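A single protein chain has been removed from this complex, and every other one stays in its place.
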Amino acid sequence: MSAPAPIEKVSIIVSKGSLDGIYPGLIMANGARAEGIEANMFFTFFGMDAIHKKRHEHIKVSTVGNPGLHMATWVGGFPGVSSMVTHMMEKQMEELDIPPIPEFIEMIADTGAGLYACKASADLFKMAKEDFIDQVQDIITVGEFYEKAAGGQIIFT
Amino acid sequence: MSAPAPIEKVSIIVSKGSLDGIYPGLIMANGARAEGIEANMFFTFFGMDAIHKKRHEHIKVSTVGNPGLHMATWVGGFPGVSSMVTHMMEKQMEELDIPPIPEFIEMIADTGAGLYACKASADLFKMAKEDFIDQVQDIITVGEFYEKAAGGQIIFT
Partner (left out) sequence: MSAPAPIEKVSIIVSKGSLDGIYPGLIMANGARAEGIEANMFFTFFGMDAIHKKRHEHIKVSTVGNPGLHMATWVGGFPGVSSMVTHMMEKQMEELDIPPIPEFIEMIADTGAGLYACKASADLFKMAKEDFIDQVQDIITVGEFYEKAAGGQIIFT
C-alpha cells in the first residue's frame, strides 16, 4: 500500500469566544503553515471576538461549565475567577512562547494564512469590516467558504 | 495547478443543545444546499434537542461558561438571564430573516437534506423515532453514519 497523499489545505472554523475555545484553532492553523500546508481561518459566532479590534485583547478562559478545570463548579462563577484563571494560563503560555491571541493571529496571517469573518454572524452581531483587525481579508458567505475549502479538510473548532 | 474538485457532500454532526451550539450546523447545512452540495445532518447527545418534538421550541443561549457574551460570569447564572439573552438573539435573527430552529430545520429538510438521530444517544436518553419531528428519516448507528458520509466532509459542531 502506498502512503496516502499528504494534507494540502485546512479550513479551520473558530466558533467559540473563550480563550480555550480559540487557541486550538490557532495552534492548528499555525502548525499547518509550519508544514507548508495551506490554511484559512473562518471566524463565526462568538469566535469573531478573536478578530474584533476592541475585543481580541480581552478574551477569557471559560471557568464555568468547564469541569476540565477541576474547580468546584460553584467557584467558577465567582466574580474575578475567570480573569484569574485566564491570567494564570496566559502566564504559562508566555513561558512556552505561545503568543497572546492578537499577536498569534497576526503571526498566522504573516505566514500567508487567510482570515475571514462569517457574513451571517457579522450581520447578526451588527459587525462590519472596520470592526475587525486589518488582517481579515473579507467577510464571506457559507457558500464562499465551501468554495475556498475545496480540496482540503474542514475543521470546526 | 488546476482548481481542486468542489466539495460534493457535507455530513454535519450537531452535538450541543444550546441555541449557539445548534445554529452553526444549521447555517452550514443550509448554505451547502444553497450551493447544490449534498447535506446530511446527524443529531447526537444534547444536539438531539433540535429535532425533539417537545424540546425544539425551547432552546436557549448558553449564558454561563460563555465568555463570548461579555457578561460578568456570575450574571449568566441568574434566573431568567439565559431566557432574556435568548429572546434578544432571537429578535436579532428575526430581523435578518434567520428562522427559529424548528422552522429552519423544516426548511433545510425541504431542500433535500437528510436528518438523522444517533442510535447510541437515543438509547442513552431513552428517545424513540416518535419523539422526533417527522422530518427525521431514521435513527442510525455510527457505522451507518460513516457509510453515508463517504465521499464528503465530516463537520462536527
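Odds and ends about this structure:
A and B are the chain letters, set down in written order, and residue numbers restart from 1 in every chain.
Just so we're on the same page, a contact is a pair of C-beta atoms (placed from the backbone, for glycine too) under 8 Å apart; a residue touches a chain by one contact, two chains touch by 3 or more.
Quantities reported herein were computed from a predicted structural model and do not represent experimental measurements.
Taking the complete complex into account, residues 3-7, 10, 20, 23-24, 27-28, 30-32, 34-35, 37, 62, 64-70, 72-74, 76-77, 89, 92-93, 96, 98, 153, 155-157 of subunit A touch the chain not shown. Although one chain is not shown, part of subunit B still touches it, namely residues 9, 13, 15-19, 21, 44-47, 49, 55, 58-66, 76-79, 81-82, 120, 123-126, 141-143, 145-147, 149-154, 156.
Everything that follows uses one rule, which is that only the chains that are shown with their structure count from here on.
Averaged C-alpha coordinates give centres for subunit A and subunit B that are 21 Å from one another.
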